[in-house]
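One structure, pasted below without further comment.
A single protein chain has been omitted; all remaining protein chains appear in their positions.
What follows is subunit A.
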Amino acid sequence: MRPSIVLLIAVGVLFAAGTTLLLERTLTRVLLGVMLLGNGANLLVLASAEPGAPPIVGTADTAEMTDPLPQAMILTAIVITLGMTAFLLAVAYRSWRLSGHDEVQDDAEDRRVRELAERDEGSDAEELDADELDNETLEETRR
(Lines give C-alpha, C1' and ligand atoms only; values in the text may rest on other atoms or scores of the structure.)
Protein backbone atom coordinates (compact mmCIF):
# COMPACT_ATOMS: atom_id res chain seq x y z
CA MET A 1 0.00 0.00 0.00
CA ARG A 2 1.28 3.48 -0.84
CA PRO A 3 -0.25 6.17 1.38
CA SER A 4 -0.59 9.68 0.03
CA ILE A 5 2.27 11.87 1.26
CA VAL A 6 0.12 15.02 1.23
CA LEU A 7 -2.35 13.38 3.60
CA LEU A 8 0.45 12.33 5.96
CA ILE A 9 2.01 15.80 5.97
CA ALA A 10 -1.42 17.23 6.77
CA VAL A 11 -1.67 14.76 9.67
CA GLY A 12 1.74 15.84 10.91
CA VAL A 13 0.89 19.55 10.75
CA LEU A 14 -2.45 19.02 12.52
CA PHE A 15 -0.80 16.96 15.28
CA ALA A 16 1.98 19.51 15.75
CA ALA A 17 -0.38 22.48 15.90
CA GLY A 18 -2.81 20.58 18.12
CA THR A 19 -0.08 19.59 20.59
CA THR A 20 1.15 23.19 20.80
CA LEU A 21 -2.33 24.47 21.53
CA LEU A 22 -2.94 21.68 24.05
CA LEU A 23 -0.04 22.99 26.13
CA GLU A 24 -1.69 26.40 26.49
CA ARG A 25 -3.30 27.47 29.71
CA THR A 26 -6.65 28.78 28.56
CA LEU A 27 -9.33 26.20 27.97
CA THR A 28 -10.49 27.73 24.66
CA ARG A 29 -7.06 27.16 23.11
CA VAL A 30 -6.91 23.66 24.63
CA LEU A 31 -10.26 23.04 22.96
CA LEU A 32 -8.92 24.20 19.58
CA GLY A 33 -5.95 21.90 20.13
CA VAL A 34 -8.22 18.95 20.85
CA MET A 35 -10.17 19.66 17.66
CA LEU A 36 -7.01 19.78 15.55
CA LEU A 37 -5.68 16.58 17.14
CA GLY A 38 -8.99 14.84 16.56
CA ASN A 39 -9.02 15.83 12.89
CA GLY A 40 -5.41 14.73 12.55
CA ALA A 41 -6.32 11.32 13.94
CA ASN A 42 -9.28 11.12 11.55
CA LEU A 43 -7.05 11.83 8.57
CA LEU A 44 -4.61 9.20 9.83
CA VAL A 45 -7.40 6.63 9.86
CA LEU A 46 -8.41 7.76 6.36
CA ALA A 47 -4.83 7.29 5.17
CA SER A 48 -4.95 3.66 6.30
CA ALA A 49 -7.04 2.69 3.25
CA GLU A 50 -5.75 2.46 -0.31
CA PRO A 51 -6.96 5.40 -2.42
CA GLY A 52 -9.56 4.45 -5.05
CA ALA A 53 -13.00 5.09 -6.45
CA PRO A 54 -15.87 6.00 -4.08
CA PRO A 55 -17.24 2.82 -2.47
CA ILE A 56 -20.80 3.22 -3.76
CA VAL A 57 -22.34 0.17 -5.40
CA GLY A 58 -22.88 0.65 -9.13
CA THR A 59 -20.55 3.62 -9.63
CA ALA A 60 -17.34 1.71 -10.17
CA ASP A 61 -15.82 -1.73 -10.38
CA THR A 62 -15.47 -3.32 -6.90
CA ALA A 63 -11.75 -3.89 -7.46
CA GLU A 64 -11.15 -0.17 -7.97
CA MET A 65 -13.13 0.96 -4.93
CA THR A 66 -11.42 2.23 -1.82
CA ASP A 67 -11.97 0.45 1.51
CA PRO A 68 -15.17 1.91 3.06
CA LEU A 69 -14.42 0.70 6.61
CA PRO A 70 -12.03 3.51 7.63
CA GLN A 71 -14.59 6.03 6.40
CA ALA A 72 -17.26 4.42 8.56
CA MET A 73 -14.90 4.60 11.51
CA ILE A 74 -14.10 8.25 10.84
CA LEU A 75 -17.80 9.07 10.80
CA THR A 76 -18.13 7.58 14.29
CA ALA A 77 -15.01 9.40 15.44
CA ILE A 78 -16.26 12.73 14.05
CA VAL A 79 -19.52 12.38 15.97
CA ILE A 80 -17.60 11.59 19.15
CA THR A 81 -15.26 14.57 18.66
CA LEU A 82 -18.29 16.79 18.07
CA GLY A 83 -19.85 15.71 21.36
CA MET A 84 -16.64 16.20 23.29
CA THR A 85 -16.10 19.64 21.73
CA ALA A 86 -19.58 20.71 22.73
CA PHE A 87 -18.96 19.49 26.28
CA LEU A 88 -15.59 21.23 26.56
CA LEU A 89 -17.17 24.46 25.29
CA ALA A 90 -19.82 24.15 27.98
CA VAL A 91 -17.10 23.60 30.61
CA ALA A 92 -15.15 26.62 29.34
CA TYR A 93 -18.30 28.77 29.45
CA ARG A 94 -19.13 27.58 32.97
CA SER A 95 -15.59 28.29 34.08
CA TRP A 96 -15.87 31.78 32.62
CA ARG A 97 -19.22 32.33 34.37
CA LEU A 98 -17.80 31.20 37.71
CA SER A 99 -14.39 32.82 37.73
CA GLY A 100 -14.36 35.34 34.89
CA HIS A 101 -11.69 33.47 32.91
CA ASP A 102 -11.17 30.02 31.48
CA GLU A 103 -7.62 29.38 32.60
CA VAL A 104 -6.94 25.98 34.08
CA GLN A 105 -5.84 26.46 37.68
CA ASP A 106 -3.11 24.54 39.48
CA ASP A 107 -4.34 21.66 41.61
CA ALA A 108 -4.32 21.57 45.41
CA GLU A 109 -1.08 19.59 45.54
CA ASP A 110 0.79 22.06 43.33
CA ARG A 111 -0.41 24.96 45.41
CA ARG A 112 0.65 23.20 48.63
CA VAL A 113 4.10 22.43 47.25
CA ARG A 114 4.49 26.04 46.18
CA GLU A 115 3.39 27.33 49.58
CA LEU A 116 5.85 25.00 51.29
CA ALA A 117 8.60 26.14 48.95
CA GLU A 118 7.81 29.77 49.66
CA ARG A 119 7.82 29.15 53.39
CA ASP A 120 11.13 27.34 52.97
CA GLU A 121 12.63 30.25 51.09
CA GLY A 122 11.33 32.57 53.77
CA SER A 123 12.93 30.55 56.54
CA ASP A 124 16.18 30.30 54.59
CA ALA A 125 16.23 34.03 54.19
CA GLU A 126 15.64 34.48 57.88
CA GLU A 127 18.44 32.10 58.73
CA LEU A 128 20.69 34.00 56.36
CA ASP A 129 19.73 37.26 58.04
CA ALA A 130 20.38 35.75 61.41
CA ASP A 131 23.78 34.53 60.23
CA GLU A 132 24.67 37.96 58.90
CA LEU A 133 23.52 39.51 62.13
CA ASP A 134 25.64 37.05 64.06
CA ASN A 135 28.61 37.88 61.91
CA GLU A 136 28.03 41.57 62.44
CA THR A 137 27.73 41.20 66.19
CA LEU A 138 30.79 38.97 66.11
CA GLU A 139 32.73 41.63 64.23
CA GLU A 140 31.48 44.27 66.63
CA THR A 141 32.58 42.30 69.63
CA ARG A 142 35.97 41.73 67.97
CA ARG A 143 36.33 45.44 67.56
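We adopt the following convention: a residue touches a chain if its C-beta (ideal position, glycine included) is under 8 Å from a C-beta of that chain, and two chains touch if they have at least 3 such contacts; residues count from 1.
Here, contacts and distances are computed from a predicted model.
The complex includes a chain that is not drawn, and of the options "Phosphoenolpyruvate-protein phosphotransferase", "Peptide/nickel transport system permease protein", "Stage III sporulation protein AA" or "Na+/H+ antiporter subunit D" the UniProt name matching it is "Na+/H+ antiporter subunit D".
By the touch criterion stated above, the residues of subunit A touching the omitted chain are 1, 3, 22, 27, 30, 34, 37-38, 40-42, 44-45, 47-49, 67, 69-70, 73, 76-77, 80, 83-84, 87-88, 91, 94-95, 98-99, 104-105, 107-109.
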